[in-house]
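Excluded from the complex is one protein chain; the other protein chains are retained at their positions.
Up next is subunit A:
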């Protein structure tokens, strides 16, 4: 099957990106190298093409009521122009997808979902919407998405707009921002643990805005590939669908209960999550560091007292760090801070210890 291309495909090639197949899209894994790009975002700013992500609109009188039923967080508390991170759960409490909810008004909401789940999500949302007075539409093909992240993100983006970006607070958006004369939706959100923005715009304007940003950003702005996007999000303790989040794992088990509001109204999967919370979790996601040598990759077994107690969901030796760290879904009794466990790396058991999942102090501007 031919790979899908984002509007920025030619720009990636011109910038020397190494292109790979990612969820059916031809996207850059890296430009200068994962380490350089990771550090560029932490120290200056990085530009990401996230156009492969999906956008689904919900419009109609019962939009807010429907989205509130669809997701595990309390969408009813959202103000207009506010963004919320949450999950769509299935009837068993597992995660269909994690997503961002952009509330324009009670009658119009935008859902931003993972690229690999667009079709599945749209089917799910469509099916669940039948009892509500809403119209859902998958507009993913019409929308490009760019993220600019890092301590210099605001300074750079400010150069191409007259709107005072200080007015866009953390997890809010403005859908009428003119960037070099092009109307865009700009939100102060992101996926790296840094301050920054996500920009939604029509496909035909994406190339000129990216070229403009690279131009005004100069040496302070580097194009970033999927490789560094993953190391950055992992270091910031942010989960990834397919790793920490899955259909057979609940958000409570993933350690993301903060984005689930059990005291709010009904939502799909709620009764299972309520019961799970009451009974206590049998397994949960914990952070660990290796004491012995090696790198624990996703899928490796977690062992304690000779017994398999779980599996690694993500593992890295991060750019610029000496320690090998990871996240694992494991039996709750071994997930306490300081507990000694072992990871099976290529048939050898390597000693490890449970540490906090907060690998990095986040620098969000609130």
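Convention: a contact is a pair of C-beta atoms (placed from the backbone, for glycine too) under 8 Å apart; a residue touches a chain by one contact, two chains touch by 3 or more; residues count from 1.
What we mean here is this: contacts and distances are computed from a predicted model.
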| item | value |
| --- | --- |
| Chain not present in the shown complex, as UniProt names it (candidates "Glycine cleavage system H protein", "Lactate utilization protein C", "Putative dihydroorotase" or "Phosphocarrier protein HPr") | "Glycine cleavage system H protein" |
| Identified contact with the non-displayed chain, of A:46, A:150, A:193 or A:227 | A:227 |
| Residue among A:48, A:241 or A:316 that touches the chain left out of view | A:316 |
| Among A:138, A:324 or A:342, the residue in touch with the chain that has been omitted | A:324 |
| Residue among A:108, A:246, A:297 or A:365 touching the omitted chain | A:297 |
| For subunit A, the residues touching the chain missing from this view | 29-30, 33-35, 227, 230-231, 293-295, 297, 316-319, 324, 346 |
